[in-house]
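Every protein chain of the complex appears in place save one, which is left out.
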Amino acid sequence: MTFVLLAEQILNGIQFGIMLFLMAAGLTLIFGVMGLINLAHGSLYMIGAFSAAAVAGMTGSFILALLAALTASAAAGALVELLVIRRLYNKDHLDQVLATFALILIFSEGTRWIFGSFPLFLDIPDPLSGPVTIPGGIQYPLYRLVLIGAGLFISIGLGFMITKTRIGIQIRAGENDREMIAALGINISGLYTLIFSLGAALAGLAGALVGAIQSVQVGMGEPVLILAFVVIVIGGIGSIKGALIGALLVGLTDTLGSIFLPELLKLVTDPSTATSIGSSLSSMAIYILMGAILIWRPTGLFGIKP
Amino acid sequence: MNNIVLSTKGLTKHFGALSASKNITLDLRVGEIHAIIGPNGAGKSTFISQVCGSIKPDNGTVHFLGRDVTQETVRDRAQAGLARSFQISALAMEDSVLQNALLGALGASRNPWRFLSPALGNKMLVEQAKHALDRVGLSDHANKRASELSHGQRRQLEVGIALTLSPKAFVMDEPMAGLGFEGSMKMTSFLNRLRQEAPILLVEHDMEAVFALADRISVLVYGEVIATGTVEEIRADPYVRDAYLGEEL
Amino acid sequence: MMREYYLNTIILGIFIIIPIWAFIMDEPFTITLMTRAAIFALAAVGLNIALGLGGLVSLGHATFFGIGGYSMGILAYHAQTFTPLMEWPILVSGSKLMPLIWINAVIMSAVAGLLIGILSLRTSGVYFIMITLAFGQMFFFFSISWSAYGGEDGLSIYIRNSFPGLNTLVPIHYYTLCITLLCAVLWINSRLIKSPFGIALNAARQVPARVETVGLNPVRLKLAAFIMSGTVTGLAGALFADLNRFVSPTMFSWQTSGEIMVFVIIGGVGRLFGPVVGALVFVALEHWLGGLSDFWHIYLGLLLLGIVLFGRGGLIGMICGEARLHE
Partner (left out) sequence: MKLGTLALKSALISAVTVLSSAAMAGTKVGMITTLSGGGAGLGIDVRDGFMLAIKQSGRSDIEVVIEDDQRKPDIAVQLADKMVQSEKVDVLTGIIWSNLAMAVVPSVTAQGKIYLSPNAGPSPLAGAGCHPNYFNVAWQNDSLHNAGGAYAQSEGYKDVFIMAPNYPAGTDALNGFKALFEGDVASEVYTKLGQTDYASEIAQIRASGADAVYFFLPGGMGISFLKQYSGSGVDIPVIGPAFSFDQGILQAVGAAALGVRNTSQWNKDINTPTNKAFVGSFLAEYDRLPSLYASQGFDTANLLLSALETASVSDNIGFRSALKAANFTSVRGDFKFGSNNHPIHNVYIREVVREGDIFTNKIIGKVLSDHGDPYSKDCKM
């Protein structure tokens, strides 16, 4: 295991984590402020990826594709919030899980109906394709570096928005005390719609950005959704800081686990078994991590104690 | 002093910078009603929660029946015979009044692990529950859903559940709230008789009831007991009048 | 509003009349569909113990469904290949006998329920939903890579396991077994609701603080409910595997957990026959809507959404109104 390989893997883990954060940030905000579990967040990720792929296919422009992803997912988010989600705020978690599970079915089948069962493709724009050499002699795909940069930029922006702006103050007020924002005379339903479509836009952006290095297909959102849930549960639901740390933790555990676990096992057993068991363990690793953290701290790392 | 059933010594609890209880020392003796009064936010509920075990104190001890129970759970204390009624009704609202009372009887029997025989077919449990309902005047409502009870009736059921436990001491958080005049009168006379069965630590806002019932009164202000004494002593205490009773008297 | 009792009788009637009709008309596939509905119903009745009575929103009940399935798969696989299941410390061989498989499924699910329950019940609310989901995912990924028993490919059992006195390969015989088990569990469940345990559990769901102040342990009550719930769903898993003569990691997937939950919700949470109605409606929709449109999941989604938003208490709630008190 050379330094170069290790450094590259850490970068991979960070890149994965940052993309998870874009998903998780929306989820955790929506839960923190509105108290809603949204399983359909993965569908918004998928909507972002499909809109980007469709627009890129028509215009050939990656920028337009990203804009389309943002607009489409934010619009879908706002629409869903107005039609369905706002009726769920006062219901229990069970109803929320079920209703948003129903939304997954509707979105997935609807997308399949419109775009068919075959995967779409979205290419990395030429200026961003290919590898670059970064200090330390590491060759790394430029696009992935851009993803890390973009993700960090958005995280900082989000942090700024939450701590410094009027909207952010309202959001934090809403997390602490829902009645308080009503007392402050803030238009709650407007604020809720705004937060929901902000979360949706972040998910859609993540879908489009990641879609360029993966295949864009129906059902792409659910695996990411589950990971994003793992992230916010580890971080503590409602905490943006927790989501960021949780996302990086999950990204690094997943990436490094799949490399180190087989290597570690090779010390005690033959290579073939080691690879096989090692990769099984690594696919369970983040869930084991999550289970362990919840058993240690039942409300996650930065969660509010009951 | 073996007529002391329940006592606290130096109970102290901080929530961040706020001290909810400061060095509270008081006791509850056989056959008495000891009332805790104080303005809103004085720390009465926090104190009761520490007595019953749902909040652990930072400092100080709770003794029940001569035993240090400070580290014991709510359940341990309940099983030892400490019965609590809640300020905000904690009832199984979807269930019938009788089922709520049955829960108490079930707790007293300490054996909920019976899976196939209907609880209503168990004579002993049902008798116990019905008897308790009878005593708090809810027999006519036994088959109503708890959610259909009036606010006052819910308070009565709270006390009824406590009764099924045949406890050694009661801790009651505002049992008169919402009872109305007649209800308050009935409850007052009921508690008056109940003290012979087991002493009552009573938190109450209804001063008339408190002065009618209490053998002793402790006044809690900002988490501190500023005075303890008989009704007359408390009425006469200028400090108490100043801090709390004000023009009410 | 119809009395729930009458509705339940009608539902049981459907489960008896349709298969008999199908048997007379020689429509074995209809019997297979009814068997599927009965097994799904059993799985959901299991979940309903945790969900409806205990208030435990478990998004990981596929764990038990899968454990039941693999109990059947592993035992039958060893019997089929004449290899011992275990040689040390004692020799254990596989089995193709259903009662043995069922007992094994129940015990394994109970053990899993105990372990998962103890850890998960430290949390509550959303965290509970998510930790049960995480356990489900652990089992899912483990089963995918457990190559000894087929991994992702799953295990195929060539001939359905046997039950003394019946030819289980005949659809009506196997159906009889499944419906008998379903009825037995429903009967136990109806007793359970009214038992001292049921009353205590019911209160533990609504007001855990009250349960604690009468000296009972609400977490332990919920744990017991979670274990019972798991064993019933595990039993259903063993039956499902035998219906298909096949087990695979799909049984562990979170979509399976979601579907079991959907059965309960469609029918009505906490209602004795809620899961049964839900499973029946689901299998019927799958069959009829699936025949009409490729995209039948859209309609299923809309139906679910309608029930959550507008129908309090699922289909049973819509027909019979609010649940009656258990008198």
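To keep things simple, chains are lettered A, B and C as they appear, and every chain counts its residues starting from 1.
The rule is short, and it goes like this: a contact is a pair of C-beta atoms (placed from the backbone, for glycine too) under 8 Å apart; a residue touches a chain by one contact, two chains touch by 3 or more.
What you see is a predicted model, and the numbers here were worked out from it, not measured in a lab.
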item	value
Chains in view that touch the one left out, judged over the entire complex	A, C
Residue of A:G60, A:P127 or A:P223 in touch with the missing chain, whole complex considered	A:P223
Candidates C:I159, C:A184, C:A284 or C:L302 - the one touching the absent chain	C:I159
Selected from A:T59, A:T163, A:N187 or A:Q214 as touching the chain missing from the view	A:Q214
Touching residues (missing chain, whole complex) on subunit C	27-30, 32, 36, 141, 144-145, 147, 150-154, 156, 158-159, 171, 240, 244-246, 248, 250-251, 290-291, 294, 296
Positions on subunit A where the hidden chain makes contact	2, 4-5, 8-9, 12, 15-16, 112, 117-121, 123-124, 129-131, 139, 141, 143-144, 210, 213-215, 217-220, 223, 255, 258-259, 271-272, 275-276, 279-280, 282-283
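The rule is short, and it goes like this: only the chains that are shown with their structure count from here on.
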item	value
Set of chains whose contacts include both subunit B and subunit A	C
Furthest chain, CA centroid comparison against subunit C	B
Closest chain to global C-alpha mean, per-chain Cα centroids	C
Chain centre separation in whole Å, for subunit B relative to subunit A (CA means)	49
Inter-centroid spacing, subunit C versus subunit B (mean Cα positions, whole Å)	43
Subunit C-facing residues of subunit B, complex	52, 54, 73-75, 78-79, 83-84, 86, 90-96, 99-100, 102-104, 106-108, 110-120, 122, 125, 143, 145, 161, 164-165
In the complex with subunit A, residue positions of subunit C that touch it	51, 57, 59, 119, 122-127, 129-131, 133-135, 137-138, 141-142, 144-147, 254, 258, 261-262, 265, 269, 295-298, 300-305, 308-309
Complex contacts: residues of subunit C adjacent to subunit B	188, 191-192, 194-203, 206-207, 209-217, 221, 224, 323, 325-327
